[in-house]
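All protein chains but one are shown at their positions in the complex.
By letter and in written order, the chains are A and B; residue numbering begins at 1 in each of them.
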Amino acid sequence: MSATTKFASKPVAALDQRLTIGKLAKDNLRKVFPDHWSFLLGEIALYSFIVLLLSGTFLTLFFKPSMVEVIYQGSYVPLRGVPMSEAYASTLDISFDVRGGLLMRQVHHWSALLFVASMTVHMFRVFFTGAFRRPREINWSIGGVLLLMGLAAGFTGYSLPDDLLSGTGLRIIEGIVLSIPVVGTYLSFLVFGGDYPGDDIISRLYIAHVLLVPGLILALVGAHLLILWYQKHTQWPGPGRTEKNVVGYPLFPVYTAKAGGFFFVVSGVTVLMSALIQINPVWFWGPYDPSQVTAGTQPDWYIGWLDGMLRVMPGWEWVIFGYTLSLNVMIPSLIMPGVLTVLLLAYPAIERFATGDDREHHLLDRPRNNPTRTGIGVMAIVFYGMLWLSGGNDFVATIFQIPVNYITQFMQIGLIVLPPLAFIITRRIAIGLQRRDLERVEHGRETGVIRMTTEGEFYEEHEPVSEYEAYALMSHPRPNMIEVEPAVDENGVKNPNHKKSKRQAALNRFYWNNTVQKPTAEEMHRELDHAAHETEEHLEHEILPGGGHNPPEATRH
Amino acid sequence: MAVALAGLAGLFSLLSPASQAATTTAMSTEIEEGKQLFLVGCSSCHGVNADGVIREDGTVLGPSLIGVGAASVHFQVGTGRMPMARNNVQAPRKSIAYDEEQTLALAAYVASLAPGPAIPEPDQYDPAQGDIARGGVLYRTNCAQCHNTTGQGGALTLGKYAPKLTGVEPVHMYEAMVTGPQSMPVFVEPVMSSEDKRDIIAYLKNVESEANPGGLGVGRIGPVSEGLWVWVIGLGALIGAAAWLGARSS
Partner (left out) sequence: MTTHSSDLEPASQGGDPLPDPGLPPHRPRLSDTDAKSAKRAERQVAAMFGIAALASLGFVAAYLALPLIEGDLVRLQLSNLALGLTLGGALFLIGLGAIQWAKKLMPDVEMVQERHPFESSPEDQAGAIAAFQAGVEESGIGRRKLIRNSLIGGMALLPLPIVFILGDLGPLNPSPPRVRASTIWGPGVRVVNDVTFEPIRPEDLQVGQLVNAMPATYKDIPETEHVDALNARAFASVILVRMELDEFEVPQGREDWDVDGILCYSKICTHVGCPISLYEQQTHNMLCPCHQSTFALAESGKVVFGPAKRPLPQLALEVDAEGYLAAQGDFAEPVGPSYWERAKFENGERI
């Protein structure tokens, strides 16, 4: 009756009889993953998230998410006798009275900063290599939402200790909610449980921070990984690598060791940072008091761009028929982030429209081979970076001794002028690099060896690159040039698609503007022949160091 | 140049009324010494009678010192702010030009011109007698918005700034609160009592000397420096580790 399959040890066999793990193991244990350091950036984010869950759970065992007022009588002398919320007092207790408590608080905060930083870098890697193209558009969207969720998790989290610095951030949130037309005041009262600040907000942020947001993140990360697993990872183009294969190392043992080891490296570095560098010393900021504020009020780094936008915005607020429209607050905190999020999530569709390319792509683009996309990415980075700097403009002012007013005014103009400039410069640089690649394949590598011919001509010896390198440089896909559909078809019937096709073709031309086209096989053959002839000519007429000549048929290789 | 000024000062002292020269109390000698120092080092901006110098276009070269009191002079000269190297929106703290005796002499001279805030007594600014916790509450209410919760300072408009409060003598902290140098408002009795000021000083000196239990303080300015280090050290180390992980072993 029962199978006496000697598959493996009894526990494993038992699992197999219940869950068919044998098939699972056979299909997946030797799954191939390609190898490159830039593929590990998403892993930094994943592992940081795990560290957040673990360190966060530790903190929940001690933290009290309550705004009930207490008079502190704990270990930290400079705050003894000071009234504060229980949330703040329990944070002080964790820091000063729990062994390892301060360490865990710091681990939690450092890995939160690392979580968002690594997601950002990972996103840019995916963007610049075109890994968001079919079939990975869904994962791109999931990733974009994960990034936003990371911001939400971070903001709700650092507001929990109810200290002066994060409390000021909460006030700004209230101001933002108030700026929403028609429903803003009501929404603010619903969120804060009445007038600001009330005594509900910390416990509400708490449940968002420990349950709702991490739950969503966990689900999305799970989906993100399952899709990645099923679709297989992308790989860099190169010899032996095609759109139809994956070249790399097996999951077990190599990636179990490497990726598993990397988890320990990430968590280890985070804990080491927490041992050595102080972060969020809330005892210095003091408990939150809505009538107090500190010079140098900034949110955590990943919210800095929003704060920067708030700072550089002109005072655009009008009263129309007795109702106040605060665009100076709405634009930087609601409208612009919304627009940018939509653009981010929609980018794969936009690029698909511009290139007309709906094929599957499993080979990555080198950024130089897609100059417009790379330019757009750099433009986004410059824009974001400038907003980031604006968020710290008072520090920039004191460190570089520039009046803060000038910085704001510079940014107001610079934010409009500098990103397009960055786009243009980046695109030109990418095209230049493309030209250099082509030169390298057609004429070989510069060796730095100068030789002279009998005619007195100096030339630099070029060494042909290996066939592997040449193929790696020339295996990128050709840009797809879209032709405009005719306005009328062969029967004279008007083409409804004509207008859209014209727009698409125009965008397509802009997209592939000046991109270096790789040669056809014939053209490459001609070029290589030409280069070989040149080398032969040079060798025939070369003057050797001793003063002699080469015999006509001399070859060096 | 210095010799010429000294000569000028000597000339002034010779031509001053005989009765002053005849007084021999220690205080008047101090005032006299202060006056000499003043004429040499301060009168070019503040006027020979310390009543200020206004340029032709109406802007102030050096404000009048009548009534600023000994406390102002002790603060400005004692922290090196005065003499100012060049006219600017802010007088930064810099190397001190006069020793304590000379500073007290200058202070005595200016104080003799008109009543003004006096140099506080040591009990008034002794941090050991202050209430640190209460000082913290007062500091966060009245001072942190310009000087930052840990005294790291902060930017004001058009190039002015509230300076760092680390490395400042308690007496100078007291005097700054009383005299309101440059952009700083005045915080005087009875609204801010002497005990209040002492508590604030106690808080500041305590914060300054406090260890950073979490590790390196990285400026104690919060998210800006923390964000910088997570990118440079955190991501830097991890991307380095990733590069090592992915590199082919030789």
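The criterion applied here is as follows: contacts are C-beta pairs under 8 Å (C-beta built on N, C-alpha and C of every residue); 3 or more make two chains touch, one makes a residue touch a chain.
Remember, it's a predicted structure, so these values are computed and weren't measured experimentally.
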Option from A:317, A:460, A:489 or A:534 whose C-beta touches the chain left out: A:317
Hidden-chain contact residue, picked from the options A:226, A:276, A:399 or A:544: A:276
Selected from A:38, A:297 or A:515 as touching the chain missing from the view: A:297
Positions on chain B contacted by the hidden chain, ascending: 137-138, 141-142, 145-146, 154, 156-157, 160, 162, 180, 182-188, 190-193, 196, 210-215, 241, 244-245, 247-250
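Everything that follows uses one rule, which is that only the chains that are shown with their structure count from here on.
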Between chain A and chain B, centroid-to-centroid distance (C-alpha), Å: 46
Interfacial residue positions of chain B with respect to chain A in the complex: 132-134, 136-137, 140-141, 144-150, 152-159, 161-162, 203, 206-207, 210, 212-218, 220-224, 226-231, 233-235, 237-239, 241-247
Interface residues, chain A side, partner chain B - complex: 35-41, 44, 77-82, 95-96, 102, 106, 109-110, 113-114, 117-118, 121, 164-165, 258, 261-262, 265-266, 269-270, 273-281, 284-286, 289, 291-296, 298-302, 304, 392-395, 397-398, 401-405
